[in-house]
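One chain of protein is taken out of this complex; the other chains stay put.
Labels A, B and C are assigned to the chains in the order they are written; within every chain, residues are numbered from 1.
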């Protein structure tokens, strides 16, 4: 009997459960494979007692249309930065990776599939270099990886953001207001750009293109005549004014790498008021509503494809790789390359041209 | 030819357009009625030049599944508090009600249907006392009127809030977090209470029951064992701690009565941290997402019922009344009574008992 | 320790699981109650070996937003008509009710909650007369019970039917077609009538008002000018032409009472073609799509209310009754009365007047 361990790390993402289900279903077609899940990324292995669940077909029944991950996830801890409390009450990060690899051997784990973002895949690469049979499945709701055409969860986030634009349009029009919709996207503006095009927003501000506040004002003024008019602005959480910088709080807790962004929608209202924009403005921050809930069919299919491929890479002992989608194929990319280059919005991107073609101002 | 004028006032509400469409369709069955809409409540009449649109069957085609109001709405101005700029730059509120009634006569308006909340219906009553043939249609997304069993828009808001709970549950469970979902409800907790019961939240805090923060902490602690667990708290924007008060900003601008609430979700997190609750907590503020978008079928039916009844009250010259639903009938209630008593959550309400029966803590 | 048994019978209905969850949550607040579920109505008790599951808080976690019933349901068998195969291969219905009551005693079942339609509640009444401590919870997606203001599942069915009208309107308009949407409703036209009003259909045909096909033709002709135009007709499965009769197949299998309707949409197209209506017509039969899926918030709240009340009736030993909603209260109605009078659409109903007020033809 061979054993596969699955872990999910980083922020949750619609489609994670569909990946897990696909791996388990595919593995069940082989006579000699058993699948386990480590609770809260690798922390389930590192803790004493360990927190591990058996994942069989019954356990994963119906989970493909559930958001989140049944084996939980976390941004804290992990094999290379386990938090340990010092005598003086402070916290230090400790490397427990060798211990973890030993533990996995004792548990007869033959292979590991690590589903996670760039932070998680850096860990995958380091564990692979230490000899672990590991395979990565990319997870980024922001779609900011250049090694794969797209990633699951992204289209669900775009769909939720677009439905929010749809909702705000009618209330904006009824009240002659400008709505600022803040969506996810720390470094990459894909969610904002897609939602702006799909929803028919008037302005879209993204991290890649720091905005000229006067250009934003100008675009909005055009929408009002004699006090009547309205507009919706879609803004990535990581967007910022030219000459300014992203608004974020670094979270200093040991082993916790998350930096929280947000607040740009409110900031934008202030900036516009300061330069004399007079219309009624309101902000809406989508936040975690973009992560949760039922993945759309597109993402469930993509997740199933990733999951089945990942298990087949295990069968082929194609370790140290990440599964990636390169239309119309699914390929195995070395982990090292996979996370090297981010996929950011560039000015010559077809969607940028389309946004401009629709008359959407990018504030530049 | 007789003329009916429709106005929509206060915050927008899913179903407003369905009411307008129903009035127009019903009126088109009479040979001698024409329907007009005043843009932005009564301001469309008060402005020079007036802002009025003709509402015929073509104009209202397909609007019943659109959020908002095609004749727009506002919280500013109105016949009894029209803002006038003084020489020193300050603003004064002026009574232009007599002038407006004269204007309506010049325009051969035979009757007015005013769709709006308690503020709007107070105006209706005062205009009625001054001799205007006016009928009210209640509009409150909070469902806080005791003169009618229910009002349109409320169930759509509950549906949106419930879908948000559904989304947060999966992300909360995946991250072992507590989510605070802030929903509408200044004085009445109906949206929060319904969404908490429908979504299966663990805690529900409403304005009617100021909460004991230690009780909230206790209810949440129960959900965690050895660091694992999660919870969703649904909190009305008007909720507040025992001994505290609602968090709001009075908007002092002349002719603008809106007070903005909000921020209680973030406040609650602080309060819990202060008394030593250690788990990861996040807030989500639904805001205007609850107002916009496609009304659910329930609200569209209710809106159609209100609209048809309101026009028939015009035909019967049953003025100075508001249409109200008293299951299974629709009745005409004198405007004066209609807005007298709010419908607040009481401790003996069946839904409160059900919430408790499900194990939902009300923080009391 | 006391034991409660839950059974669900008849066609599945959105909200069944929310009722089960509410009963279980409420029961868990008492120290001395255990809840069991009988698989496939009472057949789980009648079979050897019995098919029974323990229903605790963990078992019902998250089921309130799932359609269907986790304890399954059936239209076949039951204590009063258990199918037994004769030597000649034919089937006979056998009364096993006394045996079942004895079995429940051996199993220390103190009370039974039977969630089901009129067929199921007739069984409840007969079992009550034989001494069983039984309580009924009404389940009818058609909302055709006069003893309760409304029942769970109905608004979800209306919502799904309305969303279907919304979808058909755009395709009908694009193709200049007439769409016949066949929705549930054997004897009662509530789903059709609500969906027609909410969706803005042009014609609505229901079982209570056998239609004049020439009136239907006339209403549809009005929608076309020079070959352009479109219309949506919402038709209950039980609707039929004046002088005609319902289209249905009696299912003669022993112990299986279901009669299948359907086909009226296709029939209507034929009838219209026969009298010379020339426009392109298509039918869509919603079928089981109306039963499945996530219940809307309204139905989840209603289900929770029914469930908590039902368990409290058990606590109060208020047996032989059915829980009913009479706005704003939940009351206990003797089972005998509860199922006596159906709730059918009458010509003086407010919704019928509203439909007419909107210009919807009822084909009469």
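Basically, a residue touches a chain if its C-beta (ideal position, glycine included) is under 8 Å from a C-beta of that chain, and two chains touch if they have at least 3 such contacts.
Owing to the predicted nature of the structure, the values given are computational and were not obtained by experimental measurement.
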Visible chains that the absent chain touches, using the contact criterion stated earlier: A, C
Options A:304, A:322 or A:362, residue touching the unrepresented chain: A:304
Candidate in contact with the missing chain, chosen from A:64, A:282 or A:321: A:64
Hidden-chain contact residue, picked from the options C:60, C:169 or C:304: C:169
Absent-chain contact - pick from A:12, A:142 or A:166: A:166
Identified contact with the non-displayed chain, of C:246, C:289, C:315 or C:344: C:289
Positions on subunit C where the hidden chain makes contact: 8, 11-12, 16, 39-40, 66-69, 72-74, 163-164, 166-171, 173-176, 179, 228, 282-285, 287-289, 291-293
Residues of subunit A (touch criterion as defined above) contacting the omitted chain: 21-22, 25-26, 28-29, 62, 64-65, 149, 155, 158-159, 161-163, 166, 169, 194-195, 197-200, 294, 296-298, 300-301, 304-305, 308-309, 311-312, 327-330, 349-351, 353-354, 357-359
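Just so we're on the same page, only the chains that are shown with their structure count from here on.
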Contact graph of the chains (line, ring, star, complete, other): line
Rotation, 0 to 180 degrees and nearest 5, that superposes subunit A on copy subunit C via CA atoms: 180
Chain centroid nearest the full-protein CA centroid: B
Length of the line joining the C-alpha centres of subunit A and subunit B, rounded to whole Å: 35
Distance from the mean Cα position of subunit C to that of subunit A, given in whole angstrom: 42
